[in-house]
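For this view, one protein chain was removed and the others were kept in their places.
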Amino acid sequence: MVDLTTQIGSLTLKNPIMPASGTFSEELAQLFDLECLGAHVTKTITREKRSGNPTPRVCEVRGSMLNSIGIPSKGLDAFKANVIPFYERYSAPLIVSISAGSADEFASLCEDISVPGVAAIEVNISCPNIEEDGKAFAMRPSTTYAVMQKLRQATDLPLWAKLTPNTGETTEVAKAAEEAGADALVVSNTLLAMAIDIHTRRPKLGNLMGGLSGPAFKPIALRMAYQCAKSVNIPVIGCGGISTVEDVIEYLIAGAVAVQIGTATFLEPKIMVRMIDGLDAYLKSQGFQTVGQLVGSVEDEEASDGLVFMEAAP
Amino acid sequence: MVDLTTQIGSLTLKNPIMPASGTFSEELAQLFDLECLGAHVTKTITREKRSGNPTPRVCEVRGSMLNSIGIPSKGLDAFKANVIPFYERYSAPLIVSISAGSADEFASLCEDISVPGVAAIEVNISCPNIEEDGKAFAMRPSTTYAVMQKLRQATDLPLWAKLTPNTGETTEVAKAAEEAGADALVVSNTLLAMAIDIHTRRPKLGNLMGGLSGPAFKPIALRMAYQCAKSVNIPVIGCGGISTVEDVIEYLIAGAVAVQIGTATFLEPKIMVRMIDGLDAYLKSQGFQTVGQLVGSVEDEEASDGLVFMEAAP
Amino acid sequence: MSVVTFPKSPVQTEMTPVFEVSCTVKRNDPVNGEYRQLVLYAPQSILDCAPGQFFHLLCPITEQLQPFLRRPMSIYGFYPEKGELHFLYKVTGEGTSALATLTAGQSLNVLGPLGHGFDILPDWQNLLLVARGVGLATLAPLALQAHRLGRNLTAICSARSEDMLMSLDYFRDLGAEIIPITDDNGSSDMANLRHIIEAKIADTGIDAMYTCGSNRILKLLQTLGEIHNIPGQIALEQQMACGIGMCQCCVRAFRRDGKTVNERVCREGPVFDLQEAIGW
Partner (left out) sequence: MSVVTFPKSPVQTEMTPVFEVSCTVKRNDPVNGEYRQLVLYAPQSILDCAPGQFFHLLCPITEQLQPFLRRPMSIYGFYPEKGELHFLYKVTGEGTSALATLTAGQSLNVLGPLGHGFDILPDWQNLLLVARGVGLATLAPLALQAHRLGRNLTAICSARSEDMLMSLDYFRDLGAEIIPITDDNGSSDMANLRHIIEAKIADTGIDAMYTCGSNRILKLLQTLGEIHNIPGQIALEQQMACGIGMCQCCVRAFRRDGKTVNERVCREGPVFDLQEAIGW
């Protein structure tokens, strides 16, 4: 028997596979028993009702997709009334993703969502906010630190900080989140990108630009997950382009203790179930007793800090 | 007859298609007459001889590739003795790409390479340098400005600044390069990424990480080219993932006055020739007289500055 | 608004099963220049469908065509008795071109049945269906269902030209009254269409109207529905990523209780109340 459990701070997950925020909802229960997942992660919510971005909200690019869903939200009250109770039937921990336009609003939402039924809070600090010229908090170490500190004071629940790949300061931001008290990092959100329809000459997304996710994004997010795992002592949850069990294994080897699956679920709704089985089979075949033995097992002994933390391609 | 010429500052190119640095060399003349290209762009050289990074230097990822070639260089003298004379047989302008570890060395190389036969200098400010903690100059507006100013003083030749996608400050860096006197921007170099072989658990590149190029990278580089074209008044040369004539058209619509083709040449060595023909045919079919009519024709009237210059995915 | 809006049938329950399965292609033949009919051998489990529902197809990857997302496709026919699932599709871009490459014996991964289909309330005897182009694909199973339930159906089928009119025999075999109209002979213009429908209302009466796809037809039916107090439904389209309600990319705006609300085409739809729909 292989032990698939993984530890994220004080939380024990029965396996390291969970969905990514915005690519999962109650409806997936129509396809398989959600109980099997390591955790449940909900779409980012805001306190107020919001309708999200104009359509088209998704488009495809070679081997991947862009989205500019934005954060349509039914609001905090509706979320507490309908969504949290739905997940109570499961023992898998419920992770709630939240966002807000300012650090104070963020903290107050964080406080108000710290209710029974919620196991941890994922803070989406990687979408544009109204302070700081609309830059996402996670673009800079200073703003990351500032917002994370307020969030830390607002809740006793574990706080997962979700980073953005759009920054040029990945490791600095990761360290700032850790210092400010984050319990884990989710690495990462989508990368800003664009596509234009050459027939109409219009941007393919109603919102002009959007976030790249899916296979094309994997080598970038994997690099970030690796860099973060090397630079902080809190657990890193890998996220970006994971489509196969081999991808899961690659992230774990790179140092992630768990992974989130996004876009792949759109193509294969039961992919997470297959990944759990596949990971189990792989560990068995390699003679591992625990998934932890795989985590961070990358053979990079010789690599200097200069390489590990480089910020531009050589 | 369609007019394919495009203007990059004082230089007139007979068409907007040219190779990207590091993905082109004299050997390509074995496949077609290089005269047909808009310009010739050579692999980045340094003053001193260098051997480049350890192998393996390339690997493939889903639908794209990573490279960590580094800058192996035969040095300035060999370059002047062998490479520049080779290109003298062509009327297409020769663009020489250079790099150096410090701003002063950069400027002095720039001065020494400003010789007859060279039509413009592309400055690769996007690879790690020895000043500033190894960060590439183009990671920050301040370092971009500093190095570009020195380079500007070192030559009268047109200066093209090659930007990096690894920064979180694309438009600020673009503006800094413009202010410091760049004649054009090349947008952009490769994006830092990583891949691990799950069987050996070793990084797939000898240098641990490398740059993502090819189709997967296109939506990111296109977004940057669009943002740069919106934020500066100097010409933008698009580069990143261009594999088909449709991709060329997409970049031109986004605002690039010309494009560079990299990885695609590895798969289809004659792709640039096909793109020139294809662009001509497309313009004819659309009733355009000049390629200039296509440039920047993206239908984005409604988009606010907030959208155009956003730095994280919504 | 004075008009009765369509009584919503009970919302699909959270746990209605949805299946992701590989089906074998029985055939995939051109219907005319632009359309193809795809027939799959399908397991019983996925054939418990309602007209108006759709499947989300994982189109094949070929040397030339590499669609990424799934493609939503209305159920053109579902036949539990013979274990078949039919689609009628128009070759438009990368995904449908890839679909068109499928040959008998190959397999296709389908996800479904998805969405909220058409309703036929017990007291609706006279049904009117106005379909244009590929809209026929969406409305065809409604005709079958009407036939099964013993209702009277009038199908107004609109197309550019005579030879683009598809499925007339299909509707005829189901005992529907067919009224073909075309752009070529001018019979498809809105004035004539209105004339035809009002004549029908005056004659046998119409208890419910169904349509999809055309903005002008939507407007006309909304007007007629309001004037004559006839409920109706429309099937709508939107870009889709997940197809099952997770990603929220497929929203459209609807008028409801004086407000504008966003609903997911894949989940609350693709069939919506005719009066709530907003033209595009």
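Details
Going by the order they are written in, the chains are A, B and C; count residues from 1 in each one.
In this text, contacts are C-beta pairs under 8 Å (C-beta built on N, C-alpha and C of every residue); 3 or more make two chains touch, one makes a residue touch a chain.
It should be emphasised that the depicted structure is a prediction, and the values quoted were computed from it without experimental measurement.
Contacts of the undisplayed chain with the visible chains, over the whole complex, involve B, C.
The missing chain, though absent from the display, is touched by one residue of B:128, B:141 or B:214; that residue is B:214.
Which of B:69, B:174 or B:276 touches the hidden chain is settled by the complete complex: it is B:69. Residues of chain B that touch the chain left out of view are 22-31, 43, 51-52, 55-65, 67, 69, 72, 86, 214, 263, 265-270. Think of the hidden chain as still there; on chain C it touches residues 60-63, 66.
We adopt the following convention: only the chains that are shown with their structure count from here on.
Chain centres computed from CA atoms place C at the largest separation from chain B. A comparison of C-alpha centroids places A closest to the centre of the full protein. One inter-chain figure worth recording: chain A and chain C are separated by 37 Å, centre to centre, where each centre is the mean of the chain's CA atoms. Rounded to a whole number, the gap between the C-alpha centres of chain B and chain C is 48 angstrom.
None of the residues of chain B touches two or more other chains.
Shown for chain C are the residues that touch two or more other chains, of which there are none.
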